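All protein chains but one are shown at their positions in the complex.
Moving on to chain A:
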Amino acid sequence: MLKLIQTEFWKLRRKSLFWLMLLTALLMPFFAVIYFRSFGKTDLDPLLFYKWSAFGYTVFMILPFILGIVCTILMHEENQAHVLKQLWIIPIPKTACFFSKFFIVLMYSFCFMLITAAASVLFGIASGCAPFQWESILFLLKKCLEIAVLSACSILPILAAAVSQKGYVLPVCIILLYIFFGFFILPVNLYVHPIASLSAILAREGKIPGLTLTQTISVPWALLCIGIWGTASVFFATISLKRKG
């Protein structure tokens, strides 16, 4: 498994677009500054600033979309370049192959959220919107790491969809549908869609100002939802890879 993960990183050489996509982690911190500065608000509660810069659209839209694209890139090349057949006759177990891709997605998610966290702190202090507070920064960091893990797990269905398809058009369409479905189901039911469940886990302590959910928060139910989708995705991906031969 370690060998597989190592070679997954080797395969990413000269893929500048893949790494440049990490810059989208700066989007929400930047817009948060614009938003609060346009209302002339400074010296805010840092958590309110971080809610905008890291816990809002980043969690529901930007990160899932970027991770979905990462999944598509990772699988598209394997499919297009006919590499899978060569891998199977080494032999590489199909499930291990899937999990090595997932590991890359997880690492990417970590990088993305750490950049978001760093940018949130720096932009907040530099703009005067959010004063420096150790406690808030540690909370931001903790939540960002939580989001990174949960988002990577929530995106497993997209990775499975990317595995099953040869092209990239359908997986990209599925990403958009998946994200919008998660976003719109959020006020209705927290335990149907992984992204909605992720929000429930994120808001469980009630410390993030302005992040209120309509249902009672149950972390076990949220984890169960993410777990069921994740397990189903692993099964689906393994079957798809076996069918590809």
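Note that in this section a contact is a pair of C-beta atoms (placed from the backbone, for glycine too) under 8 Å apart; a residue touches a chain by one contact, two chains touch by 3 or more; residues count from 1.
In this section, contacts and distances are computed from a predicted model.
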Consult the UniProt record of the chain that does not appear here and report its protein name from "Adenosylcobinamide kinase", "5-oxoprolinase subunit PxpB", "ABC transporter ATP-binding protein" or "Phosphate-specific transport system accessory protein PhoU".
"ABC transporter ATP-binding protein"
In the whole complex, not just what's shown, which of A:84, A:130, A:174 or A:201 touches the removed chain?
A:84
The missing chain sits against chain A at residues 3-4, 6-7, 10-11, 13-15, 77, 81-92, 245
